[in-house]
Every structure is written in C-alpha cells, then in structure tokens.
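A single protein chain has been removed from this complex, and every other one stays in its place.
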Amino acid sequence: MADVLKLGIVLMLVAVIAAGSLGFVNSLTEPLIAQQKEKAKLEAMESVAVSIVGAGVPVTFDSLSVPGLANPYAQSDAVLSVVGVFSEGHKRGYVFIAYGRGYSSTIQTMVACGLNGEITASEILYQQETPGLGANVSDPDRFLVRFTGRNTQSLFLTADGGDIDAITGSTITSRAVTLSVRRGMEAMAAAGLFQEGGQSR
Amino acid sequence: MSLTREFTKGIYKENPVFRLALGMCPFLAVTSSVENALGMGVAAGFVLICSNFLVALLRSVIPSKVRIPCYIVIIATFVTLVDLIMNAYLPDLHRSLGIFIPLIVVNCIILGRAEGFANRNTVPAALADALGMGVGFTFAMVVMATFREILGSGTWLGINLLGSPYSNQPILIAILAPGAFILMGFILGFFNMIDNRRKGGAL
Partner (left out) sequence: MNPFLLPTILASTSGTPDSGFSFGALMAIIIGAIFINNFVLSRFLGICPFLGVSKQLDSAVGMGAAVIFVMALATLGSWVVYHLLLVPLGITYLRTIAFIIIIASLVQLVEMILQKFSPALYQALGIFLPLITTNCAILGVAVLNIDEKFGLGYSLVHAVAAGIGFTLALVLMAGLRERLDQAPVPRSLRGLPIAFLVAGAMSIAFLGFAGLGG
C-alpha cells in the first residue's frame, strides 16, 4: 500500500512541477503570441484597405458586430466578423477574412470590398496546401488578381459555370478560396451592408 | 566509454535516422526545406538534451515502475516549452513545422535515449549522448533537406542556386510526399553499399 502511495506521489509531483513551470512560461509567451497575431492581421488589413481608399490615405477600422449575420458555415455558433473601413469619418468599404477548407489546410483569405459589393483586393493570409500546386494561390498574380471587381454574382470558377480559371492542378484549393469568399460576400449582402451604386474609390 | 565517444557515435555510427531508423516521421515530413529541417533539428535536440539531463539527474529518484509515464511527462513538458517559445519568437517557423512540433513528444529518439541510456548513465554521459544524437539527427535532416530543396525548388535555405528557369519548373516530386520516401530509400541503400564495400562483399 505504501508502495503504491509512493508511486502515486512521485507521479503527482512530476505532473505538478511540469504544469507549474509551463504555466509560468505560458504567462510570459501568451501576450507575445496574441500581440503578433493582431499585428499580422492589422498589417494585412491595412494593405488590402489601400485598394479601397487609395495609397497614403490614413484609414481607421471599426468592428461591425452585425447581429443575425447569416452563417455560411453553420455547424456551431459561428460569426463572420466584418470590419468597416473608414477614412475622414466616412465608411468607404469593408474587410473580412474568409475561411475555406482546402486540400490539406483551412485557407484564410482576407478580402477588401467596396460599399457596392465589389471586391477591390484580396490576399491569402494562411495556407498549407501542396507546394508547387495549391500553394501557388498565395502568389497574387496567379489567382487572386482575378477576383478584383467581382461580386457575388460573378464569383464562380469556370468548372462551376463561371469564368474564373482555377490554378492548373489545384481545383480543390482554387474552389475553396472562391467558395469561401463568395459565401462571405453573400452573408454581408444578406445583412444589408452593400448599397447599389455606392462609390468604392 | 569516453565522453567524446558518446558524442560522436550519435553522428555516424549510431546515427538515429540512418542507423537506428528512429524519428522517421518528422524526418520525412519537415525536410522539404533546409530551414525547416534546421528548426526541427534544433527543437528536437533541445528537448532531447533537456530530457536526458533530467532523466539522468533523477534516475535514482524516479521509481522504476512509473518511470515511463514520468519520462513522458518530462518530455512533453519540454516539448510544450519549445512550442510556446517558438510560437512567441519564431512564428513563421512555428507555422511551417505545424503539427510536428507537438509530435516531437512521440519522437522515438527522445524516449528511446531516455529509457535506453539516460536512466542508467551519469549526467555528463547522458548529456554527451543527447548532444551527439541531436547533432546526428539535425545533420541527417539537413542532408536530406538539401537534396529535396535543391531538386524540388532550386534553392538552398531560400537562396536561389539553380536560376529561374529551374525554379519555375523544378522536379516537384522531391518536395512532395513520394520524393521523401524515394530519396530516403536511396540514401539508406547508399549507406548499405558503403557497409558492404567495407565488409568486402558484393554490392
């Protein structure tokens, strides 16, 4: 009995010391990690927002918590977060992140669109697709450049009846990005964020 | 055995990847670029050194019956440490290595050396062994990554070596999954060939 107790105590001690030291390290690194994520997001947002307001124009962001925003990925409580782009006090457009399940990763695309619901710029934030094939989606000239100027009616791949050419050999990746962006735009349209004939530049 | 012997055996004679066939999963997965290989090698090496150190230090304190769970917790703690530190200070590398960072905890090399060596040798010997195995592992991965990166993207550590005509149409399979298997097969065959020559037999 004393034997088992001793074993148990040793295990407990090891576990407690381990958890304690990790808790300490975590308290040091957690703020750093969160800070970096925010910084990366902000940088990406600023770079796509340039397409809405023009280069060199100071821009501010304001988070829109839109209630009842249609959830394109309905499974659990999910919300599409949209950020309004403001310059000189006027709302000029929106920026949001679209998540699409690609071949081997969930691809994050940051999209900037104007008040009229047309995409002005997009950028891949994260992907872990096949190098040399799907990973080429990160290169803006290979794929994302075809999104500019499109709205929810025209965001379809040639393979799905539209006229956007997928990257050769990576239909799954291309489709994931296109679908996720379109779904996001549809959700925003359903929430009434777009106005007909609005100025995007 | 002298300390230097403990160290050098991990590099060639008992190289964990090429001789002991341990640590295959990260070896094949992260060697698509030399930068990833170096990152993983250093991370795994760090965990190996720390865990060998602690296991050797506590070898008379930890009762034999619960030694494996204790070793696992110790190793997992250092792996989590590496995970957190990498996420905070080297986020790009952390993202490239992905799930293989937490998978360092099941890297057979680390548990293997803890159970097979560190728990019955002195601290200096365990440290030398860990250092040798870590260097050997990193060395093996860099060799493999060199082949794969040059063939598969025309670069080495990101430096374009073969010029743009090559990097536009490289031998893509080298950085994809099959390339890892095939190259590993040939590398192991090469080492066998060296051994057979030494023994004077047929190739």
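So that you can tell them apart, the chains are marked A and B in the order they are listed, and the count of residues begins at 1 in each.
Going forward, a contact is a pair of C-beta atoms (placed from the backbone, for glycine too) under 8 Å apart; a residue touches a chain by one contact, two chains touch by 3 or more.
What you are looking at is a predicted structure, and each value in this text was computed from that prediction instead of being measured.
In the complete assembly, the contact with the undisplayed chain comes from B:D83, out of B:E6, B:D83 or B:D129.
When the missing chain is restored to the complex, the residue among B:T4, B:T122 or B:N192 that touches it is B:N192. Residue positions on chain A in contact with the hidden chain: 15, 18-19, 22-23, 26, 30, 38, 41-42, 45, 60-63, 65, 72-81, 83, 97, 99-104, 106-107, 130, 133, 159, 171-172, 175-176, 179-180, 183, in rising order.
Counting the whole complex, the residues of chain B in touch with the unshown chain are 21-22, 24-26, 28-29, 68-69, 72-73, 76-77, 79-80, 83-84, 99, 102-103, 105-108, 111, 173, 176-182, 184-186, 188-190, 192-193, 196, 201-203.
The rule is short, and it goes like this: only the chains that are shown with their structure count from here on.
If you average the CA atoms of chain A and of chain B, the two centres end up 34 Å from each other.
Residues 32, 61-63, 65-66, 69-70, 73-74, 76-77, 80-81, 84-85, 87-89, 91, 95, 98, 152-153, 170, 172, 175-176 of chain B are the ones that touch chain A when the two sit in their complex. In the complex of the two chains, the chain A residues touching chain B come out as 6-7, 10-11, 14-15, 18, 21-22, 25-26, 28-29, 32-33, 36, 40, 126, 128, 130-133.
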